[in-house]
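Quick one: structure below, then a few questions.
Removed: one protein chain of the complex. Kept in place: all other protein chains.
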Amino acid sequence: MNRNLKRKLAQYGKYFALSIWALIVAFPIYWIVATSFKPDRDWFAWPPVYWSEEPTLNNYAVVWADHKEEYEGGTQYSHSMQKPWKALRNSLFISVISTFFAVGFGTILAYGVSRYQILSEGRMFQLLMLRMVPPIVIVAPLSLYYSTLHLLDTITGLVIIYSITTLPYSVWMIKSFIDELPLEIEQAAMILGASRLRTLWEIVFPLVRSGIVATFLFILILTWSEYLLALILSKTEVATLPVELSKYEGSVEGRVYGRQAALAVGVTLPLIAIGIFIRKHLARGFSFGMVKR
Amino acid sequence: MPPFPGSALSLLQNMNSSPTSNTNGSTKSRPRQLVQARAVQRFKWSVLSVLIVVLVAVLFPVLMLQLYFSFHGYSVYGGSWWDAEFVGLELFEEVVTDPRLGWAIIRSLLFATGSTIGCFVIGFGLALLMYRPFRGQAFYYILFILPMLTVPIVIAYTGEMLLYQKGPVNDLLSSIFGRQVNILWLANADTALLTVMVLEVWNWVPFSFIIMMAGLAALPDEPIEAAKILGASKWRVFVEIQLPLLRPVIVLALILRFLEAIAEFPKAWSLFQGGPGSATETIPTYLYIVTWQYFEISKGAAMSYVILLIMVAIVLLAIQILRREKIGLDQIYDSRKETTA
Amino acid sequence: MSNKISRRSVVNGGLTMAALSSLPMPRMAFAASEEEGIIAAAKSAGGTDLKGMIWSNYYVAMKPTVPAFKQATGYGVGSIQDISVFSIPQRAMAEAITRSPEFDFFHLDSNMIPSLASAGLLEPLDKYMDKAGFKLNAVGNFGNFMKYKGNTYGIVTDGNVHVHMCRKDMMENPEEQKGFEDKHGKKMAYPETWEDDQRLMEWFHRPDKGIWSSGNLRNRPNGVTWWYMYFYSAGGFPFDDDMNPTLNTPAGNYAVETYLNMKKVSHPEAPGWGTPQMIPRIASGKIYSCQYWDGAIGLNENPKKSKTAGKYTYGLIPGSDFSGKRMHRSISSPVAAILVNRYSKNKERAAYMAMWWATQKNSETIVGDNVNTFHDPWHVAHFKSDKVYQTYKAGLPAINSCLQVASPPIYLTGLLEFQDQLAKNLSEAYVGQRKAKDVLPETEKAWKKIVRKIGKKKLKAELASYKALFPKVNVPG
Partner (left out) sequence: MTHIELKNIRKEFGGSVVAVKNLNLSIEHGEFLVLVGPSGCGKTTTLRMIAGFEDPTTGEILVENDVINELEPAERNLGMVFQTHALFPHKTVSENIAFGPRMKKVNKEIINDKVKEVAEMVKITHLLEKLPAQCSGGESQRVAVARTLITDPSAFLLDEPLSSLDAKLRREMRAEVDRLHKELNKTFIYVTHDQEEAMTLADRIVVMDEGEIKQVGSPIDIYNNPNSYFVADFFGSPSMNLINGEIVNSEAGKVFKSLILNVDLPKLFENSAPGPVTLGIRPEQIGISSSGDIKKKIYLVEPLGKDTLLYFETVEERELIAIVESNSSYRSGDTVALNLLPEHIFLFDSSGKRILN
């Protein structure tokens, strides 16, 4: 076999393998989207319905707006679930604010670690513990503690615990960006007469801005999709979208897959958009200083 | 013998005799302290104190409450929690002799190990295929990171839609293999944990994939090219050059995934609630059942401590391993020790 | 029961008093409807709009009745925590632990009453009911499901009960009838006992044609519900008078055997299936028979959502001769009811709101909702109502007879823990992780521990309330 042919075959092999995984990845996502357009009877059909012959926007209408349903006795409103708008707002508020804190404080801490070693490497790794202990271990006493502080069912309460549990990722990611910034650039600014604060503001921040944005969005993803803490620390006011999703278990009509899917599409789409936006930076943040450039 | 001969000697003498601030009195009479060190210290403690205050204010009371419950036999049916009776180590004894917890730990370890290996093998494989630029790289990259961006609870419900016996997955497998595939994804007690694992792997392959892509792309080209010129096959280059250089990244990918997998809750819970039988009773699931279904707050607290200790031990071990890898890596690449120290 | 009679006379007395106090308009007092009594009492209770923990699937049907109440009394439901009815017990208990006044009412499975009352969360409602002149007019013994240690702690909104359903169309096929008769030597008929049912299911079991004839649940959270029916109808009761578990008895083993027998005619996925999976199977005509929550009837009979409209026959749950006499025992779990938070400032208001939903007129509206079919009939009047009939059609008499033999799961403090231990062991046996003969001894061992933990004395005091829930008849008339 000549070299060229061999190379071509290898090439085809590669595309084949990648495409198989691409299908595995795409299929469930396709299924969510397809289900969100299916009428009730196609949700759990035998054999499965890959694309409904009568696609409908009904699910979206029921989930996101008030929807009229006709039956033999007349017309009735199927309000079904409480509308997710409030949950959407909560999710946005909580994840944006807690991410803001985690990233803001994380940036300062990361700068200190990168430039002045205010935490030793050992302490930096210990910081990871905040992330690595399963939340289920502390959630019961936390809810009790929160209730005495009147933090249950408040945005503040969720923001505090989210900021803490995402801080390790924030510090590690941003540190990896700052580490890449040559020290000399800051020194140049300082010796040219800029104060430390000024240097931070005018030189460091603009240069790691894309990294900070990436970190911000990454942590936004983590908090956006968190379930257990949101479930137990919320009541009426601050239920988030994942909590909202979990109540879509029907008892009489079976699970309302179509409605769930219609909501899931709404919950997931923003994340996918964000993820695509930050894909180049994700890797750096994940590598925890283990990848040298 | 004087240390500096010739002109240097005279210089030195000159310096020693020249009038200095010591004898003349300095025009600026600030205390002899180190500016930078002082500024750094101030900065350090103002930042760290915020961190410490927040951690102490939030986590310390929580851990204390947990400790209180572990030593007091509080029953939700017997009055206020602050009046509960002290029972010493009774609860801990109950917890460590509870066979269900033992099984839950074994299941969790199994689950974490399996899904970690699954994620890693697939993620690394994909990264190996993809780390060199090629047509369509961006397309595949975006597609491959999508599962990580999907909310876990959505994955659980999607799993339910896809995996029933007459569902789309078995249907597709049937048409691929040309005969009826009847895998009981959701009902076989022997494989239920595997089903959760499959979903977990689907969810988190992107994590390993991204890390390994970054790791592979950052490898220096020269040693690899050198090895090729020296006659090494692709496989040998992989085993002898790429793999050792990637070891820290690999260790990291494995450890982080393992730890996050142990904490996995939404998928196992919404799909199985511990069943069928007790096939998916993992650590978080069992803990949830004890605390939120049996309302055995005290037993749950004692269990939490036992698990916390196990996790801390695992994490400390992991940290030890990671640090060793990091130090090794720093030595290989000789990072800018002098300037940053 | 003398206790109860005397209390009823007090109620009547109270009603007379209320009528007398509104003398200025004697005619109105005479014709005072349920609603008017509630509104009159509600007006006197101070407070604000209510906050409730209730799944919106249920609340949707209740919501249209609120504005009238608000107009009359000045308050209604302000906000709700919208979570699944299956999660509410846990969340309500969390409220109990923190003694939170935040929620005014909880809408959940009334079988949680002993646990939540023991945890101090619940407000007894009798005095408010007296004040409003309200009483629960439920079918059979069903009203007792709201009572614990002599107090009423809940107001029903949804009378969940298992009814038997089997495929009329399949049974009417003469060929099938003949074949069945040839094999078993007796005519094919609606099943009277579990054994009859098993025989029929085995007859109609055609996996190759996509008919797995049993639609009964065998997953871990729900399967246990079926076991109770076998156990109670065989004359079993899970505790003796000293709170020793009496599961490992002939009746218990009979129930386990019946439970596991059904594996032969169940879909292999049954151990992983709950209602979300089973209901579509029922509605798409893939099963022959099952005992199921009566809400499934509304769905089955809705041609827009189901392929089986008109194909099922509904009737009394099968019974057993095991105890020597024929006994039918259906199960009622969950019975969704409104429970009132003792720590709430609005507790009195919440009690009146709950009663409002349970009046004959309003509950008919709620139960008869044809789109949001989450509430099932329970009121005596529902079974004469055209509106309710529209939804349940042929199933309505079946619900009536099953309600008359409705029995509770473990109606004791610690329900969920007792139940999950049993459910886990049963489920393990069903999937082969445990030997069938170990199920009951192992459960007894675990239960003894629970009894010790909660307190034998306390539980013994609850036994009477538990026993009072059982039907007074063996076979409904």
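A, B and C label the chains in the order they appear, each numbered from 1.
Everything below uses one rule, namely that a contact is a pair of C-beta atoms (placed from the backbone, for glycine too) under 8 Å apart; a residue touches a chain by one contact, two chains touch by 3 or more.
Keep in mind that what you see is a predicted model, and the values were worked out from it rather than measured.
Checked against the full complex, the one of A:Ala189, A:Leu229 or A:Leu245 touching the unshown chain is A:Ala189. Residues of chain A that touch the chain left out of the display are 182, 184-185, 187-196, 198, 203, 206-207.
Just so we're on the same page, only the chains that are shown with their structure count from here on.
With chains as nodes and touching pairs as edges, the resulting graph is complete, every pair of chains being joined. With centres taken as mean Cα positions, chain B sits 17 Å from chain A. Averaged Cα coordinates give chain B a centre that lies 46 Å from the centre of chain C.
Residue numbers of chain B whose C-beta contacts span two or more other chains: 81, 160, 164, 292, 297. In chain A, the residues that touch at least two other chains are 43-44, 46, 144, 246, 255.
Taken together, the chain B residues at the contact with chain A in this complex read 39-40, 43-44, 47-48, 50-51, 54-55, 58-59, 61-63, 65-66, 69, 81, 122, 125-126, 129-130, 134, 136, 140-155, 157-162, 164, 166-168, 171-172, 202, 207, 210-211, 213-215, 218, 248-249, 252, 256, 259-260, 262-263, 265-266, 270, 283-284, 287-288, 291-292, 297, 300-301, 304, 307-308, 311-312, 315, 318-319, 322-323, 325-326, 329, 333, 335, 339-340.
Interface residues of chain A facing chain B in the complex, by the touch rule stated above, are 14-15, 17-18, 21-22, 24-29, 31-32, 35, 43-44, 46-48, 50, 105, 108-109, 112, 116, 118-119, 121-122, 125-126, 128-130, 132-138, 140-142, 144-145, 160-161, 164, 183, 196, 221, 224-225, 227-228, 241-242, 245-246, 248, 255, 257, 260-261, 264, 267-268, 271-272, 274-276, 279, 282-284, 286-293. For chain C in complex with chain A, the residues that touch the partner chain are 51, 53, 55-57, 59-60, 63, 79-87, 91, 94, 97-98, 100, 102-103, 210, 275-281, 283-284, 286, 293, 295-296, 298-299, 302, 304-305, 307, 369-374, 390.
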